[in-house]
Each structure stands twice: as structure tokens, then as C-alpha cells.
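Shown here: the complex without one of its protein chains, the others still in place.
Coming up: subunit A.
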Amino acid sequence: MNGLHRWPVRVASLLAAVAVWHLATAADLRLWVRFDRFPGPVEVVREFGRQVEQGQFWQDVAQSLVRILSGFALAAVLGVALGVATARSRWAGDLLQPLFEVARPIPAIALVPVAILLFPANEQGIVFITFAAAFFPVLVSTRHAVKALPVVWEDAVRTLGGGRWRVLVRVVLPGVLPGVFGGLSIGMGVAWICVISAEMISGDFGVGYRTWQAYTIVDYPGVLVGMATIGLLGWLTSASVELAGRRLTRWLPREERS
């Protein structure tokens, strides 16, 4: 189906959800779930309009973005590097794999106390938690992608005169990109969950901190503005990752791209 024809459906889906929300709150609906004290879209949009005119809103957005982008960039670089290393070197695998397997099941948000103990500044702790969240999806998907590489690509480069290092740069790194981007997409998602949660627990700024702050002063429209902001930022960053992934993996056969 043509992409242009699909947009009206997508927009209509969003508008329908907003319309249901508006009707439910306007009618003070109480059907087990209660909408009588829930702010409606009009209130939220008005509050949003008020906030975007203030410097604080943009400061919070910038702060959260800096945190997530630093944590995510660290996770992407180390996740790919260590994923390739543990998959291709028995030595690195034996050394690091047990450590990763033990650390992986720990939810990143449970690391908040650890982060507070370890890092002198709050800021570094939050970046660390974001990093920990995004790191494992990237690591695991890179490992799987390396293991799934067709042997014939590596063999071809070796019989054309490529050594271990050349094979790494010319075969492994480009070849694992489709798998790596799968991990990066998931990593971006969990990174947002963790940066917001960490900000709610220990931040002084940031969208998560502001959202929790609004809740404690019973500013419900403010809470929803925070959530909408998180939603928009998350969508924007995920879409960037998707776009970069599609750009870099144009060579994939069509049925694998979609």
C-alpha cells in the first residue's frame, strides 16, 4: 500500500483516541474507571501551551535529552564493542560473559541505590542507570547478530587476503548492523523508562522530575503534560534510531526490511 494513503488512517487513530478521552472527561464518566477528576485534553493542551512559553520546560527537556543521549551513546558503543568481542574471542567470552549474565537480570532502576553510592554527582548516576538499561539489549542483539553471520562472507574476505582485523571491519561490523539496530531500538525504549524513573527518584531537573513534582502538588494537567512530553520525546528518538537503521541497511533484501 502506498505510504501516503496510510497517513489519514494513522492520524485518524490518534484523533479518535483524543476524542474518546475528551468525551469521557467532559461527561465525568464513572464506569469502574473514573474520569470525573481526570483532566481533559482541552485542559492539558492549555497547560502545555502555558509551559512551552516558559524557560523551565525547555530546560527540563534539554536536561533529559542530554542524560538519555549520553547514556544511550555509551551503551551503543560499549554494547557493540563488547558484544562483538564476547562473540568472537573465546578469551573475552570466558572473561566477560559470566559477569554479564549475572548483571543482566537486575532491572536498571534497581541500580538507583548503587548509583547514589558510587557516583559523586546525581547527574552521573542517572546517566549510569540509563546506560545500564540500554546496554544489555544492544549487547545481546550484537552477540546474536555476530553468531548468525553467514560464514561464507568471512571466508570470502579471508581468501581474498583479509586478516582478522580486516574481517572485523569489513565483514563483521557492517554485517551485524541489522541486528544491532534491533537492539538499539529496544535499548532506546528502556533507556527512556529508566531515565524518567531515575529522574523521579533522584533528579533535580528533567521531564521525569517535573512530572513527579506536578503530581505531589496535585497539578494533574501538569502530570499529563509531562507524560505527553515523554511520549513525544520517546517517539522522536526512537524514530531517529529507526531512520538511521533503515539508511544504513538499505542493502537488505526487501522482505527483511519492510
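Here is the rule we go by: a residue touches a chain if its C-beta (ideal position, glycine included) is under 8 Å from a C-beta of that chain, and two chains touch if they have at least 3 such contacts; residues count from 1.
Throughout what follows, contacts and distances are computed from a predicted model.
Student: Which listed name, "Glutamyl-tRNA(Gln) amidotransferase subunit A", "Transformation system protein", "Cytochrome d ubiquinol oxidase subunit II" or "ABC transporter ATP-binding protein", is the one UniProt assigns to the chain that has been left out?
Tutor: Record says "ABC transporter ATP-binding protein".
Student: Looking at A:R30, A:R50 or A:R166, which makes contact with the chain not pictured?
Tutor: Going through A:R30, A:R50 or A:R166 one by one, A:R166 is the residue touching the chain not shown.
Student: Out of A:W32, A:W91 or A:W251, which is the one that touches the chain we can't see?
Tutor: The missing chain is touched by A:W251.
Student: List the residues of subunit A that touch the chain left out of this view.
Tutor: Touch set of subunit A with respect to the missing chain: 152-153, 155-162, 166, 170-171, 174-175, 177, 249-254.
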